[in-house]
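The complex appears here without one of its protein chains, the remainder shown in place.
The first chain written gets the first letter, and so on, giving A, B and C; residue counts start at 1 in each chain.
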Amino acid sequence: MQLTYLEAISDGLRCALREDDRVFLLGEDIGVMGGAFKVTAGLLDEFGPERVIDTPISEEMIVGGAVGAAIVGMRPICEMQFADFVACGFDQIVNVAGKLHYRLELAAPIVIRLPCGGGVSGGPYHSANPEAWFLHAPGLKVVAPSTAEDAKGLLLAALADPNPVIFMEHKGLYRRVRGEVPEGPYETPFEARTVRDGDDLVVITYGAMVHAAAAAIEQLDGASVRLLDLRSLEPLDEEAILAAARECSKVVIVDEANYTCAIGAQVSALIAERAFEDLDGPIIRVATPDVPIPFAPELERAVLPSVERIRAAITELLAY
Amino acid sequence: MQLTYLEAISDGLRCALREDDRVFLLGEDIGVMGGAFKVTAGLLDEFGPERVIDTPISEEMIVGGAVGAAIVGMRPICEMQFADFVACGFDQIVNVAGKLHYRLELAAPIVIRLPCGGGVSGGPYHSANPEAWFLHAPGLKVVAPSTAEDAKGLLLAALADPNPVIFMEHKGLYRRVRGEVPEGPYETPFEARTVRDGDDLVVITYGAMVHAAAAAIEQLDGASVRLLDLRSLEPLDEEAILAAARECSKVVIVDEANYTCAIGAQVSALIAERAFEDLDGPIIRVATPDVPIPFAPELERAVLPSVERIRAAITELLAY
Amino acid sequence: MSTLPTTGAAEGTREGPYLELPDRVSLYRFMALQRAVEERGLSLYKQGRVPGSYYDGRGQEATCVGATYALNAADTVCPLIRDMGAHLVRGTTPLAILAHYLGRAGGVGRGRDGNVHLGEASRGVVGMTSMLADMVVVAAGMALAFKLRGEPRCSLAFFGDGATSVGDWHEAVNFAAIERLPLILVLELNGYAYSTPSAAQFPVHPLARATAYGIHGEPVDGNDVEAVFEVTRQARERALAGEGPTLIAAKTMRMHGHGAHDDARYVPAELLAKWEARDPLARQRGRLVELGVDVAAIDAAVAEEVAAAAQAALAMPAPDAASATVGVYAASEPTPLGRGEAPWSGFCS
Partner (left out) sequence: MSTLPTTGAAEGTREGPYLELPDRVSLYRFMALQRAVEERGLSLYKQGRVPGSYYDGRGQEATCVGATYALNAADTVCPLIRDMGAHLVRGTTPLAILAHYLGRAGGVGRGRDGNVHLGEASRGVVGMTSMLADMVVVAAGMALAFKLRGEPRCSLAFFGDGATSVGDWHEAVNFAAIERLPLILVLELNGYAYSTPSAAQFPVHPLARATAYGIHGEPVDGNDVEAVFEVTRQARERALAGEGPTLIAAKTMRMHGHGAHDDARYVPAELLAKWEARDPLARQRGRLVELGVDVAAIDAAVAEEVAAAAQAALAMPAPDAASATVGVYAASEPTPLGRGEAPWSGFCS
């Protein structure tokens, strides 16, 4: 079936709620309202208020409550109304959920959905890409789909995973991206995907930047540029990254997240350590500078990695 | 005067409280108790309960309260009892303090002291090195002294800075490191420091790992190995890093923090992008793997970067 | 502490009835201004000229205007989503607000932040973050500074019923109660937090928490601007007398959806009808008409002012893209907020 990215996530949630009675949803305004973005629209009607639970505005409680329910056998899916609010539930994620298995041999199979990303004039508090915080904290998995098919498949794989998984769903893709999505349950592996092949240079990215990078590559003529969509940031598909770097010898990495200590830095460092000999040029990063995401479109466009900036980086590196 | 690292911090606090009546301290058990590590011992007696304020166990309140006081003209210094608890005050740091100036042209000159680091059998909740979280969040400065002199000088410089500064003070250095510390107020610039010169290879690190790296270098014979102590992680002294990488052509980066998305990744990526042509080998990272810090000495030693691991990395790279 | 403000506080106490006719007119005018500015913003939003999303405080004007009007120039304010009237009382102009909505360089937020995220530091106002309850903590911190310096100032934070569920709210109120800080807490009990009814935010009327924290609690009709003024004025007196925080629970109703994107079909029509009849502007208009005030003239002046402001705002340039990365850090010694030099408050100036 043809679904938008948003519909694919909704479909994944519906699938999960139908298939497994341990699954329930926990979040703010996810019931009658269907969530700020309507991702959970209709689910209250189908599954009732015991499986689609509207909470008070209490992010620590949402996350920690999910952990508690998970360790006694449930499979909660939490929604942060915007990814930005995850800072308010931070402690329960990094200190409770992330460390549980290592310390206590207790697993917390929870999924935390973070509607993330910029490009919608959300301003400093509704545009976050906070994945790096969770990549730096041990014990958490982090996935970030770029397509409708992967959105559903990664969500269901996240749910099947016995660990806490942060699910980065990009608001900017909700209605902009659409594609063929299999009916019923299926799982997308936590591995990178080659979006297009090529061997002069590889662009490594994930989430909404996959589309920006694809557009940038389209505009080049002649060059054989590979595009790698990481899909999963933790586990990080190091093999796929290193293989691409070795085969292409030139690497551009794109993050929508703020520059410093983003996953792009980690990917670059990985390549600089393990594929150094095969490199034919510097590893180039394109990222949002270390600035809160401004509201006005003119300013926001100036900070988010654009098709033009990505293209310029590719062109320059190809010429190196 | 000869002071321990801990005494140097105490002296810095005393200096600040004496010099500037806008300065006050905010934290848990910092009064009568003098803090969990006695860093603030004696300050309540000298300055009274209005300048050394014991708060309830409320980390968001400590940070956000400091921001509030700062924007009306005070100069608060917050203490987290252990760096680990900063996760409980996370939102106020990243969303209030960090974004204030960009959004509102309001400055929040606060200092947040984080007693950090492992090596003392603190276990998963008393060993954190969380600096990367704050490096990834815009608007915060982060410093991490390795010596007694820098501990006092960076503290006073942090206090003089009109921005929120995260001050990483390493518990393991408190009583282990001692040195000559100037009397009275002085400021250490937010710049890297060359601890020892060399041109075959440079080890880049900060905090407690400066001492581990120095010990590793001591054990080598013959090789000319430079040691760069970053001291400030934000601002990051990119010039000093790039100059060292270019001059030495081989780079080992050491983080005590967990591996993924640590500042070491950022430094590596910076070099891989901007000093690529001068590199004579892969950029090697030594870091704590992505694991909560275990309690038992046998386990903790196995995860923290040791003198041996650092030496092995240097030796291997020198031989490259 | 020589660098601290000494002006602007404590005076402004009058004998007898606090609100004289010009005040009562002002209160009405600020409410009318809020409604007109927000209506204009909404229509600009519907025309597609306002980026992002759009929120207003329709029906809640009395709470933010009445409470802010009771403050002194040197006091500080943390408005929230529904409190555009607070900015207006403090002197932020309709032009600056409309330009802010539009994301223009000359707007309050200089294009960096939009919709209800605004605040002019020079007027003692701290622009809200989105994270609800953040600002209650910041307000407590300001109050702490006032107490430590012995200044006759207080800080005031507005927040919704939903915000009371956030942990930060508790940490701030508990600390402020322990320290008996000069803090005024204005709870806007508007029945909903987004789509979530108040009953799903707290099982007991939150005024009961005042008792549990040992602070003064005060219910008030949040749609009566003069009543809100009066309880806030008293709260301020208590704050300055060292009696600690007051929790004012202003009963009101959010008459629009959470934002312009929200049709609020989850709100029963009868409830809206009931509250429509309690419109805060109508109530104050009634009082003024009885006193012989030419309210129509005020309305006309307000409409004209806002229309002109909208024109001027639309003519303003967008922010310069090159400025997008400037100013993440402060470069020099900051100017503390709200030095109390300017008599911007309608009442205690």
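Operating definition for what follows: contacts are C-beta pairs under 8 Å (C-beta built on N, C-alpha and C of every residue); 3 or more make two chains touch, one makes a residue touch a chain.
For clarity, every value in this text was computed on a predicted model and none was experimentally measured.
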Contact set of the excluded chain (shown chains only): A, B, C
Listed residues B:Gly31, B:Gly172, B:Gly264 or B:Pro305, member touching the removed chain: B:Gly31
Contacting the left-out chain in the complete assembly, out of A:Leu3, A:Val67 or A:Ile293: A:Val67
Listed residues B:Arg22, B:Arg75, B:His101 or B:His126, member touching the removed chain: B:His126
Option touching the unshown chain, where B:Gly198, B:Pro292 or B:Pro305 are the choices: B:Pro292
Touching the absent chain when the full complex is considered, from C:Ala139, C:Leu185, C:Ala200 or C:Val267: C:Ala200
Option from A:Lys141, A:Arg226, A:Lys250 or A:Arg285 whose C-beta touches the chain left out: A:Lys141
Interface with the undisplayed chain - residues on subunit C: 165-171, 174-175, 177-178, 199-204, 206, 208-209, 211-215
Residue ranges of subunit B at the interface with the undisplayed chain: 28-29, 31-33, 36, 54, 56-60, 82, 84-85, 87-88, 120-126, 289-292, 294-303
Residue numbers in subunit A that touch the chain omitted from display: 21-22, 24, 50-51, 55-56, 58, 60-61, 64-74, 76, 91-92, 95-96, 99, 101-107, 109, 138-139, 141, 162-163
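Criterion: only the chains that are shown with their structure count from here on.
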Any chain in contact with subunit B as well as subunit C: A
Separation of subunit A from subunit C, taking each centre as the mean of its C-alpha atoms, in whole Å: 37
Subunit C, residues touching no fewer than two other chains: 109, 112-113, 117, 129-131, 167-168, 328
Contacts with 2+ other chains: residues of subunit B: 91, 95, 99, 102-103, 138-139
